[in-house]
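I have a structure here, written as structure tokens, and I will follow up with some questions on it.
In this view, the complex is presented without one of its protein chains, the others remaining in place.
Residue numbering begins at 1 within each chain, and the chains themselves are lettered A and B in the order written.
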């Protein structure tokens, strides 16, 4: 279930990426945070308690929105734009 | 009005050496006053890399280091906390055949000290530490070495001493120290006067001031080892890592953060230091080369501290050569964390019994003075 709801600016080009292996869509100009949270309800699970997080400050201060790619990269979701072909993960890397 | 404390032993400096000496002296029943200018264990004792390592030390340090090893094994009993101490093993890597030869030579020379070093190379090395990449061709493992959280261990010694009745005063700089007859007199501003039969100088990088006050100038230099820590990462490393020939070292804490060290920071003033940008970037480059798992990781914090270094990189430990009742223990040159409690116990032994089985000759304070 999407956490963020689009209320404007929906005429942008569609960007295709995968979220936990599932092909999904976002819009050009979306941050990774927007792209993930319009397709799901979390960005990651925490290291120490395996609890879900979905960002907090959206302006690069809280550092709560770091997400992983399948390639192992770590990106700050609120400050990085989505791009075609990104393969993003929202699960914990700690419990698997 | 000035407060006055009379006691058997006054200790200047509440790092791991002063704190552990206070603890062992209290266990022996002496009255102890520990004066710390900052917070106990807040300087080099509390901000070092956290390696609890015997391997790689010069042979003359190994008796003290072995003694410390036994104390580390009793941390929960002594301190009421394990302070995240783990006997993970310390693996010293060789990046070349000559480096490997030097590790093998070290193992030969340290036979009999009880380090239990194992040289591991080739396929077995790859099998045991697949995470280490290709930079190393093998290494020397000291299975009972390990690492701990210095921010927790070092304050805990002074705290344990306080629980046993030591008077521990933090935020209490010693402005003047002198000997009046058979008593040392320490003044902290107008607020406090401590009189003691014995004085322990365990003030780390600032110990030269006390030594100099008693006519024992020492060539102590302040340096600032550079550290960095990454965000938490999935566990890939279970040993504390050093490299033959130095350069970079690293350990992964159970929470997943990778702590790495290498290079030097710079002094802001006599009391404070900062990581230095070139050192930080070089450390990051070298660490990523050594630990491929750091390729996509981020450094979340860098720090350094103020540590006293001697010209020969051995500490100064033992009785003053000018002043009866004064004992020095400082200048650990970046390697005082593991050995610290062993030195503290040795100081307590010297104070209570006047002698110690520990060989302290290499650590004499007057060894840098040209003999007349």
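Keep in mind that, in the parts below, contacts are C-beta pairs under 8 Å (C-beta built on N, C-alpha and C of every residue); 3 or more make two chains touch, one makes a residue touch a chain.
As a convention for this text, contacts and distances are computed from a predicted model.
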Chain not present in the shown complex, as UniProt names it (candidates "FAD/NAD(P)-binding oxidoreductase", "General L-amino acid transport system permease protein", "Cytochrome aa3 subunit 2" or "Nucleoside ABC transporter membrane protein"): "FAD/NAD(P)-binding oxidoreductase"
Omitted chain's touching partners, listed by label: A, B
Sites on subunit A contacted by the missing partner chain, in the whole complex: 1, 3-13, 27-31, 34, 37-38, 41-43, 46, 48-49, 51-64, 66, 76, 78-79, 81
Residues belonging to subunit B that touch the chain removed from view: 39, 42, 46, 151-152, 155, 159, 230-231, 266, 268, 274-277, 280-288, 294-303
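Keep this in mind: only the chains that are shown with their structure count from here on.
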Centroid distance [mean C-alpha coordinates] between subunit B and subunit A, Å: 44
Residue ranges of subunit B in contact with subunit A within the complex: 231-232, 234, 255-256, 295-298
Residue ranges of subunit A in contact with subunit B within the complex: 47-48, 66, 71-74, 93-94
